[in-house]
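Below you'll find the structure, written out as structure tokens, and then a few comments.
Complex shown without one protein chain; remaining protein chains in place.
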Amino acid sequence: MRLPQLISNSIIAFAVWLVLWSLAGRASESAPNGTTNSQASAATLVVCPRCAIKRLSDALREASAGAKIILQSGIYNEGEMTIEKPVAIEGQDWPVLDGAGKNQVLTVKADNVRLKGLVIRNSGKSYIADLAGIRVEGARNCVIEGNRLTDNFFGIYLASSANCAIRGNEIRGNAVSEVFSGNGIHLWNSNRITVERNHVTGHRDGLYFEFLHDSNILGNVSENNVRYGLHTMYSANNHYSQNILRANHAGVVLMYSRKLKVVANRFEDNWGPACYGALLKDLDESELERNLFFHNSVALYADDANRNRVANNRFYNNGFALRIMANANGNVFSGNLFEANSFDVTTNWSSGSTSSFDGNYWDDYRGYDLNRDGIGDVPFWPVRLFGLLLEEYPQAIVLLRSPFAELLDAAEQAIPVLTPHNFADQKPLIARPPWSKSQTSKSALAQ
Amino acid sequence: MVEVANVKKRFGSVSALNGITVTIRRGQITSVVGPNAAGKSTFLKCLVGLVRPDSGEIRVGGHDVNRDWRWRRLVGYVPQAVHFPENLSPRELFAFFRKLRGTPGADGRELIELLNLEASLDRPVRQLSGGTRQKVNIALAAMFDPEILIMDEPTVGLDPLTSQRQKRWLERERARDKTIILASHVIAEVEELSDRVIFLLEGRVYFDGAPREAIQMTGQPTLERAIAAMMEQGS
Partner (left out) sequence: MRQIATLARYSALELARSWWTACYCLFFMVLAFAFFAFGEEPAQAVVSVLNVVLLVVPFVSIVMGVLSFYTAREFAELLLAQPVGRLTVFFGQYMGTAASLALAFAIGLGIPFVWYGWNAREQSGTLVALLFGGILLTFIFVALAFALAVRTENRLKALGAAIFLWLFFALVYDGLILAVIVAFSSFPLEKVLLGLIILNPLDLARILILLRLDVAALMGYTGALFRQFFGSPLGIVAASACLTVWMALAVAVGASTYVRRDF
């Protein structure tokens, strides 16, 4: 062996030894720290397949309250794990917690738990238990942030919890049928939860809230779920804004709730037989404002929904923009934009109504504006006779787009007799309102 | 050449032909005359198969007229008035009929010269005068050199010069042993040309013979007078 080769080989050997030594040293240092120093609030445990602590459940047993567990890359197939102390688990390079399709993966029963950067997958599925990737029970101040949840029955499940934040998680399910599938983010009986910038797809309901109060739902994307994008029951005082609900069976379904604020969301491509952009059932005193409803079979459906305010929304290219049932009273529709919808408004009764229209823009409006105040001088009746017929006789849909249907509508528009008198916009706008200008371009829609 | 046996035709309640029996020979010009609505046109249409008789039999060149259509290659027919497709030119019409009859050789040059049609050949029919259209009508029937020519009022709308030329041409065709059948109400013309006159009155053959015989029979100086006398007699 010649000299230069000998030197270079020795250098490599030395370098390898140095690396191995430093790694082993660190592992042996941290292990005693985690087990012995129970008082230290900022104690850190490192878990990895080749570390002293090889299992997350060991780390959880050993960790003291307030400890931080660094979970390094690896696959951890440890059955159901329960967190009963306030700890933070932080993943490095996407460690995988695998439920092996049998059980729940992580259960949180302590306050102040923080979960970040984890991959949680393959929870069990069950008809009787709501098995989840992450389940939080009766806990406060939890933060679930930047995790990836794939192929779980339920994704993130909070029960009787408060002051939690669920932020920036990527939740991907493999639901096929509505019956045997769970929700992406499921909040039950909880208060003051922030659900922000999550992306949910492939679950039953992307976001499901029941008995949720004073919460903020912001900037989430929920798409291609087998049932609803966002489902809320028995809730109040929540704020939903800037969410995108796309290509679900229904975008948002709000039921038996009150005082919700739904602002600046996008409901789009909820298209197919009996699909809805927003379905309101027994929703009271809520506000829907500045939302975009694009390409939904029914953009907004109101059944027994009362005293809500629907203002400055844009209804563009939907089948039915509004379907307002006879039992929906005292709702006010104002400043909305109705463009390129097959039907603007339908309803299942033809007599009086206590829902009212005021100052909307209708692209079908053919009135005039003599005094040039921007408001049409004759009222607009948005309910088409054919639409009314459809409510009574759904089979009449076979006449959709037939000259006969168009004739019926033209006659009724000229001499309104059968369509509800109160369903008239007394102050229809002549031109699109200024705020809509930024939204009208195709590129804005295509985002 | 043409044999008509007891042909009857009614249009609704109107009896147009009331049992007609005649035989028309080749090498002759036979004229069918009679007052308006006497059944001249109906008779000619029966000969070409345009009108189906209620009863009776018509044979042309031995063929039963209403059984087949191939025998019509023997026939050239000039209807009373034709409404040609407005946007086609005479040249296209001639080409069309050549194709239809499957006789690409018949270019009708002789007739086009005779009728002085060259200048009009490429103009759409809607721009042509009534006289020119009638020339096209005649040319279309004659250009295939048919054995039998059936012409309904062929001189209507023609100028005297063309009218004369047409008569000379007809005489020439007679000399070529053709069968020529005319319907006309210009009796002077008929007298000049015809070998035989068939006078129809109320759907019957009232007189059938040479013009000379009609004049002799009625004792009148001209055929026109003779026909008029027969009409008075008949009504």
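Going by the order they are written in, the chains are A and B; count residues from 1 in each one.
Here, a residue touches a chain if its C-beta (ideal position, glycine included) is under 8 Å from a C-beta of that chain, and two chains touch if they have at least 3 such contacts.
Predicted model only: the values in this text are computed from it and were never measured.
Only one residue from A:T44, A:N317 or A:S356 touches the chain missing from this view: A:N317.
Contact with the chain that does not appear here is found for just one residue of B:I24, B:V51, B:L111 or B:A214, B:V51.
Contacts to the hidden chain, counted on chain B, fall at residues 11, 45, 48-52, 69-73, 75, 77, 79, 81-88, 92, 96-97, 99-102, 124, 137, 140, 150.
In the full complex, chain A touches the hidden chain at residues 271-275, 297, 317, 319-320, 340, 342, 389, 392-407, 442.
Heads up, the rule we're going with is that only the chains that are shown with their structure count from here on.
For the pair chain A and chain B, the distance between C-alpha centroids works out to 90 Å.
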